[in-house]
Every structure is written in structure tokens, then in C-alpha cells.
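Left out: one protein chain. Kept in place: all the others.
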Amino acid sequence: MKNVIGNNLTLTLFGESHGKAIGGVLDGFPAGVRIDEELIEDMMSKRRAAGTISTGRQEADIPEFLSGIKNGVSEGTPIAFVIANKSQHSGDYNALAGIARPGHADYTGHVHYLGFEDARGGGHFSGRLTAVMVAAGALCMCMLKERGIAIGTHIASLHGICDRKWNEADLDQEIALLNSRRFAVLDETKEEVMVQEIEKARMDLDSVGGILETAVVHLPSGLGDPEFDSLESMIAHAMFSIPAVKGIQFGKGFDFAEMRGSEANDPFEMKDGKVTTVTNNNGGINGGITNGMPVLFSTVIKPTPSIARKQKTVSFTEGKNVEVEIHGRHDPAIIHRARVVQDAMSALVIADALVTRFGQIDWRKGQ
Amino acid sequence: MKNVIGNNLTLTLFGESHGKAIGGVLDGFPAGVRIDEELIEDMMSKRRAAGTISTGRQEADIPEFLSGIKNGVSEGTPIAFVIANKSQHSGDYNALAGIARPGHADYTGHVHYLGFEDARGGGHFSGRLTAVMVAAGALCMCMLKERGIAIGTHIASLHGICDRKWNEADLDQEIALLNSRRFAVLDETKEEVMVQEIEKARMDLDSVGGILETAVVHLPSGLGDPEFDSLESMIAHAMFSIPAVKGIQFGKGFDFAEMRGSEANDPFEMKDGKVTTVTNNNGGINGGITNGMPVLFSTVIKPTPSIARKQKTVSFTEGKNVEVEIHGRHDPAIIHRARVVQDAMSALVIADALVTRFGQIDWRKGQ
Amino acid sequence: MKNVIGNNLTLTLFGESHGKAIGGVLDGFPAGVRIDEELIEDMMSKRRAAGTISTGRQEADIPEFLSGIKNGVSEGTPIAFVIANKSQHSGDYNALAGIARPGHADYTGHVHYLGFEDARGGGHFSGRLTAVMVAAGALCMCMLKERGIAIGTHIASLHGICDRKWNEADLDQEIALLNSRRFAVLDETKEEVMVQEIEKARMDLDSVGGILETAVVHLPSGLGDPEFDSLESMIAHAMFSIPAVKGIQFGKGFDFAEMRGSEANDPFEMKDGKVTTVTNNNGGINGGITNGMPVLFSTVIKPTPSIARKQKTVSFTEGKNVEVEIHGRHDPAIIHRARVVQDAMSALVIADALVTRFGQIDWRKGQ
Partner (left out) sequence: MKNVIGNNLTLTLFGESHGKAIGGVLDGFPAGVRIDEELIEDMMSKRRAAGTISTGRQEADIPEFLSGIKNGVSEGTPIAFVIANKSQHSGDYNALAGIARPGHADYTGHVHYLGFEDARGGGHFSGRLTAVMVAAGALCMCMLKERGIAIGTHIASLHGICDRKWNEADLDQEIALLNSRRFAVLDETKEEVMVQEIEKARMDLDSVGGILETAVVHLPSGLGDPEFDSLESMIAHAMFSIPAVKGIQFGKGFDFAEMRGSEANDPFEMKDGKVTTVTNNNGGINGGITNGMPVLFSTVIKPTPSIARKQKTVSFTEGKNVEVEIHGRHDPAIIHRARVVQDAMSALVIADALVTRFGQIDWRKGQ
């Protein structure tokens, strides 16, 4: 279904960038989860514009919860929330009506919605919709915390500038580090270099992208299903619903193409009476199902398509070639904000998988 | 749902490698589609073992259709088919009971199915299940043919040996070329080199993987949905249900990480009165929806985990470290067979998207 | 999924009676449908309390649309709406915490939600949630109007007092009549008698129920699917989500039990070059699929469980027998309000079936 994701824990998402509000309904969320408002606010704030490197649009983006929470604890009923659209400079976009911004969904949205869409600010395709994903994912994060599962994402690279690699021996510590930082790099010295790279792109009326790497730790083994609902299928499905994601890989990912089986296979070994693997090339998943090792994956975030320089394109309403100059707010990079969207959508998938496997009541238990 | 994929056109898959039969049910398949048995046999045969570079298991793998087809035309009712398991050398695997073959789903399957699974030959996780995907996808390909949509996949690289790039100016021709070949390379001279590389791996009791690149042409624009049912989400979901796929990227994919927006954006232009793009970096998809350009994506196939050399691992039933030597049949590479599985699963997703958008009757029409 | 209904056109519902708001998200609603606000307000007002025979709670219950509608026309994106809860006399219910009102969901909700539910005023089980169903159904009614499909429901009987039967020869006229009336009887003289019966129940601190009969006209033939998604299955599924519905029958329904096949079968005949049936005992559905005749069904609405007299029950939190006297607002009958909920949920199912069969674009066409 179009705007509903999940099997037993589902998120229904709605809204246009320049409509009254955006929001979501999280259904199948178990009863009795303590809702950590600070955690939600922390995740929401990480997604919001920050400093000169991001869009001028500054909205508090506080989700207003309408149902499903009583005295700070989930009721088990659907949790609905809305985020008001306060700061719509629609005028900025009016000039663009009928013009296909390159790399954007203006044209495809127009075809898909037969011309009835509200395209202002990207409409339903706006990156602003990711605020809904973060709010829902933050709720799921509250749930995962109660089971001891943690998730963190870092900017593995930004326009060629690389962060240091994970210390896989202590991912708990790495995740804690990332979640304490607003700019998600493991090597703190890389923040400034990356920010400069973003600034340089802005100066050039251009934009940059990069790679986000995510780790999920303390998952039970046996999570996910074979074939069609493999955890990889579920995570990939969710990640590609984040605008700008154009690729995903698990474990060694595309590097497997140059490896041999003897290098790629992760030998199992007993450790403290538990089955574990010596290496984690497969990113914690065998046959679509968790093996108890950290789930590791990375995505590529394409450079923001909204750039300030003049571009060639078409007016699809007039059926002719035109040039477009996009005024108004746009980010020379969104990867530093997208990291928390990736955390959030990961949390949603994992929470859904837990409820599917362990049920509505005992999802905190089980191997 | 675990073994059901699709929204309006669904495939239900069943079977274990060493059970009586594997098979599937294709539901929601429109009435009135001419079933091209030659096409089905061609796709099935491409998946089957071929020559010395593949497993010794040689089964005809002819799907027996039980319902939904009358006089070579689809009825609109569910199409069920079974593929008998004739050649099970279970003895080969008996020694392995309770031993986690590295890179395989033996251990995760054991946890997931609480120890009740039939793990012989990989059981429900066996690559053999991809025969079901191919049979179902071949049916969908019959449907797509009636709308003029074509799909082709080539081995873009095998253990570092690269095929030539797509000639994007004539993808019809490229796809026709690939579909006429049993070893899917564009540059015919690469077949021998790649086969030698596979042979080398076999000699070393090892295995190799690579990258598969797929093109889908003549899709209507407007196909797919925003966010959660983006065509990228749907295709990725399907691809990760193919065993050994560990990554997927659309258009420039991970190369976007080093590009700027001005390079990444595909300028639109009018051509013969039609909206088109000058470049196709985004692989035919903007905002999750087709823009009418070819859909381009690639996946990485990890090296076959079944290798003949001795490996360290555990017996999860006995809870101790052991060494394992896998006898019996195994492929030093499966990528040359997986190409048609990728075609098939692509066809399934596209056919589903067509029915979702254009309905059960008029899916041949519409822009 | 728990609070999501529909295949291609889905309603996600949320809210508790005494929370901030109730509401819904209608997803998959086609682009380009003119939203008739008067129609929506008319349907909402029919559900609202009216006169002395209904609850004292008088809220405007105006759905505020947050997304998916532009200039009075649907965009094709999710239509979200909220209905604020303004008039919560929670005090009325406080005394009841932990007490299972007979016939209500207090106890089952408590078990289901593990004690974390907000049970005030029935919480998520409140009849108030039907306002969301009506708002969503009214939107679907706008869609059906564009295809010429009409729906009407009358109170066939109320505590044994019967309305006159449908004039099946002119259902268009009958439906128009019903939709023009706030108290849905075909025989206008029955309104007063029924209202007196309700009043009598109120005087006795008691309540009454009855039977609602619905007709849907001008459906295309071929709608619905065999077996599991039969139109009867879909309609029944939706009707049982209306609180107080405890039975449903199509066509002659339970009267079939005393008929013979020769009486029950509807002979087909050609009429104006069209296939039609002489009688309509089967209520327009053969094998789960519409035959082009009016779809006829009726439901039974149990007497409102909230009655003012003292009742025996238990405190499930204290585990002991108690007596309960329910103060606050309650209706001695809801059937005269439920009629429009039945219309609304019928519209939702039919609209979904249309989109499933004819697609997102051409659902106005086709036989």
C-alpha cells in the first residue's frame, strides 16, 4: 500500500510540504512502552536545519500527539501525530509551476497524480515528510531501548571525504558516540572538513552527497524471514522510501564482487557459550535472518537536487524546453540530517520484525 | 507476509530443496495473457546448471502448471505450478546436520524455525527456490511483452573482470543481445575470461561473485508510488529475496557519493513531443516513480558460500567449534545463473505495479 | 492490520473518545475527485446526536482536512483529517475505572491492551470513532457519485416496529428519499412510532436496537473477487467494524434457510440487451462478484449497551463482583445514527473494489 509501511507495526504517512500539516499514524505499537520525549526531541532536532549548511526553513517541527499515549506510556492503540506547517514561503515556488526541476519528482508526480497534485515545495515528495519518519522511528526507538537494542549512523563519506571506519569491536561505544553528536562522524576532526566541503558546494551554487553507514546492535538471532520478508528486503524497502537514497548494501556489500568465498564467508565460533562469527562480512544477516551479530549496512545519498544555479529543463505543462533557476531555500547537503532518518526507519523495521516474531505482548522476551 | 510478495499480483512460494517439490502460486495475474511456453523454458534453462562451471545437479526443472491457464492463455485465476525434486542426494548433506556452514542460513534457519526445519540442501533457503521465482517471473514476462516492456541483465563484473558498459543509446538492441545469450555478457570476448576465472576458483576449492546490471525499457511514466511503495523500494525488496544479493543501486548508485548535484541531476528535455532526460543518472526513477526513461539498477552477488575447502565453524546442536568440509554439489559461481532470476523478479515487480496502476483489465493501456 | 482497512484504498483510523482528537487517513484515493463539502457535512450531521432521543453530547464534529485536497479536488495523495474532542466530561466516567460495563469493551480492551488503555468514554472502542468512518466514507461517496453509484440505508425495524419494504423496482427513488431524511424510514409515518419506542426505552432506563437495510445501485458487474475477497467478505468485514453490528445477511439472507433452490435462484433474463435477473434474492452478488443488480444487505444493531439502570458486573482490577450505574450521556438507541455509518463503510468498500479492478486512473470507466 502506497503510504502505509510495515506488517504488524505500520506507519501511515500523510502531508504536503505546503499544506496545513504533515503527520503519521503508528499502528500496532505495543502497549506499555515508556515514551521518552527527550529522545524524540533529540532525534527531531537532529533532522532539523542546523547552521549555515542547511536550509533557511526553521520550524520547531514538534510532533503533536493526538492519540495512543496516556501519561507518557503507549496505550497499544494507534499513535497519531501531526506536525504543523508554519513556514511556507509558497511564493518562492510559484514561478516553478509546471516546470520539472531536474532530479526532482515534479514531473513524475505530475504524471502519477494526473496533474492534481499540490507540487509547491515538493508537495508530498518533499524532504519535509522525513520529519514524520523520524517522529515514528523515535517512538520505535523507545521500544527498542526497552529491549536493549541500539542503532547509530555515521557519515561514512561526504563527496569523497571519508570518516574513519567503525571499531567493530566496540559498536556500543561507537553508537553512543554518534548519538551524542549533532554532526554524525566518528572521527571528530572530519566534521570541519566536511562542513567546508558543503560550504564550497554552496558557494558554487551546487550540492553534495555521500554515504551513510548504520549499525544495529543486540538484535536477537532468528529475526526476519526467508526470501520475501528477509530483513534485508524489509530494511531496503524502508531505506528507499527516504528521498535521495539511491543504493544500499549489507556487510561488505559491493566489495563482495571482488572477493572469493573463502574471504567472504564468516566462520562461526562459540564464544561464552554463544554462537557468534569471527568476522562480520555479511552484516549480521544470513539467509535474510539475523545471526546475532551487529546488522551493518550503508546507503548512498545522492547530492541534493535543488541547486541554485541555472539548469536546463522542460515545462511539462507547456511542453517546451526552458531554463530554471530555483530560488528559495535549499540545502547544499542533506546527508548530515538524513542520518537520523536512517536511524528512524531502521528502528521502524526492527520494531515491526520484533512484534511479528514475538507478538504483541512478549516482544521484550525471547532469544 | 513471509512467503508472499506483491500488492495486487502476488507470488506465494513454497518448498524445500530435498522435499517432494517446490513451487508457487501467482495470484492476480490478469486474464487473457498468452503464455509463451518457449519463453518460460528459455528462462528456466538459463537458470539451470550449465557446463563444468556449475553444480552437477541436472534436473529438467520443468514447472508443471496446475491451474489458471486454459489453452495457453491465462484465465485470471491463480496460476499454481510445481517443480518436482527428483535428484536429491541427501546423503551428501547428512553429515552436516547441526553444523553451520559459513555464509549459509543453517544456523539462522535453525533459530528461526526452532530446530524443526528440514535443512538438507539448504532446505527452504536453497538456491533451488529461485527456480520458482524464474517460473513466476517468466509468466510476468509474457505479460510485459504484450505491453512492449523488455528486461535484460548482464554480468557487469565477475571477480573484478568487467564486461563493457551498456550502450544506453540502444538498450533495445542490448537487451535482445543478452536474452539471446546463455552467458550474459555484452562483450562476447569476456565470456571465456570470466569462465576461466570461475574455473580457477573451482580449482582452488573456492568461489567468486560479481555485479549484475539490469535494464528495463519502455515503462510508462508515472509507475510506482511515493515513499513506501516507491518503485525502488519494491524492486529492492524483491532483489534482496534472491539469495546471495547483498547490495543494490539505482542509476549511478554509490557513485553519487562523489558527484555534485550539477553533475547528478538529469536535465529534462522535450524530444519528439515527449518529456525525456538528457542523461539517466537517476536510472529512470524520480521520487520513486518512473519518468519514462529506462530503469537501470545493479546488484552485487556475493561469492557462493558453498566452497569445497575445509572451514572453521560450529556445531550449533552440540555447542562446540568444529571443522566442516562440504562435499556434494556446489557452484564456484552462481552469478551467470542468477542473471535470469534478477530478470524474473524484476518482471514480477513491474507487472504488479502495472496492475496496481492500470487495474485488472486495462493494464495494457495508459501512458 | 489492526486499524487499517482496505486493499488499494485504505482507511487508517485513530483516536480515543477522551483524547485530543480522533481522525483518519484515507490513502489510495484517486486524484481528481471533486470533494463535495455539503455532502460531507450532510453525512456528518446525520451521525450526530439529534433531539431528545440521542446523547447530550453535541459536538460539531467537523473534520479538519490536513492534506490531500487542493481547491476542493483530491490530489491523489493521502487525505488526512482530524476531529477535535471538545466536549469530554471525563468526570462522568472516572467512577467506572476498572469496572466492566456489561456489553461494552471495557474488560476485553483491558486484557487486549494489558491495562494501558485510556478507557474513558469507551476509549478507542467508543462509538465516537464512527465519526471517522463517516468522514472517510463521505469522501468515497463523492467518488462514487462521479460514477453514478448511489447508496441508501433505512431502519427496516426498530425493536420489532417495521418500516415498509424496499420498492425494488425504483431503488434510485427510494435511496434519494432516504438520503433526504434525517430519520431513515421509507414510510414516513413510522418515524413517530419508532421515536416513541425509543423514548419508552429511555423512560425505562433501557435501550433498543433493530435492523438496518442497505441498497447499493448502479454497480458495474464483475466487481469483487472469488472466495477470500468476495464482495460479501469485504462488506461484512467492514460492517463488523461498526460497533453494535452483530449480524449481516445478503439478499434473502437467513430466509434462505427455509427456501428451496427453485425459489432461491434468480433466473437471468435479457433486458434492453443487458443481462439482468428477474428476482434479486441473492442481493446482486453471485460467487462473491456483482451481477449488475442492486447489492442488498441488512445488519442487526444490538441495543445500546449503555443503559441507565443499575447492573451487576465485576471490577476486573479488584477481581470482585460489583454493581454499576452508568451516569453521563448515553443513547437509548443508536440505530437512527448508525444508518449513515453503514452507508459510509459501504462506500469505502465499493470505492476500494473499483480502484482494485479499474486502477488508479480509469475507475470511472469500464463496464
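Read from first to last, the chains carry the letters A, B and C; within each, the first residue is number 1.
Keep in mind that, in the parts below, a contact is a pair of C-beta atoms (placed from the backbone, for glycine too) under 8 Å apart; a residue touches a chain by one contact, two chains touch by 3 or more.
Values in this document were obtained by computation on a predicted structure and should not be read as measured data.
Trainee: Looking at C:G32, C:P102 or C:G328, which residue reaches the missing chain?
Mentor: C:P102
Trainee: Quick one: say which of C:V208, C:V295, C:A338 or C:L354 touches the chain that got left out.
Mentor: Looking across C:V208, C:V295, C:A338 or C:L354, the contact with the absent chain belongs to C:V208.
Trainee: Of the listed residues C:L178, C:I289 or C:A338, which contacts the missing chain in the full complex?
Mentor: Of these options, the touching residue for the absent chain is C:I289.
Trainee: Looking at the whole complex, which of C:R309, C:H327 or C:K365 touches the chain that is not displayed?
Mentor: Per the contact definition at the top, the residue touching the missing chain is C:R309.
Trainee: List the chain B residues touching the unshown chain?
Mentor: Chain B touches the chain not shown through residues 1-4, 7-8, 10, 12-16, 19-23, 25, 27-28, 31-32, 64-68, 70, 73-80, 82, 112-118, 123-124, 361.
Trainee: In terms of residues, what is the contact footprint of the unshown chain on chain A?
Mentor: Missing-chain contacts on chain A: residues 7-8, 77, 226, 355-363, 366.
Trainee: Please give every residue of chain C in contact with the chain that is not shown.
Mentor: Residues touching the hidden chain, for chain C, are 1-5, 7, 11, 13, 100, 102-105, 107-109, 111-112, 124-125, 129, 157, 159-160, 201, 204, 206-211, 221-222, 224-230, 232-234, 236-241, 243, 245-254, 256-270, 273, 275, 277-278, 282-283, 285-291, 300-307, 309, 311-314, 316, 319-321, 367.
The rule we apply is simple: only the chains that are shown with their structure count from here on.
Trainee: Return the chain label for which the distance between chain Cα mean and whole-protein Cα mean is smallest.
Mentor: Checking distances from each chain centre to the full centroid gives A.
Trainee: Averaged over CA atoms, how far is the centre of chain B from the centre of chain C? Could you give it in whole Å?
Mentor: Taking the average C-alpha coordinate of chain B and of chain C, the gap between them is 45 Å.
Trainee: Can you work out the whole-Å distance between the CA centroids of chain A and chain B?
Mentor: Their C-alpha centroids are separated by 26 Å.
Trainee: By residue number and range, which residues of chain B touch two or more other chains?
Mentor: 7, 226 - these are the residues of chain B that touch more than one other chain.
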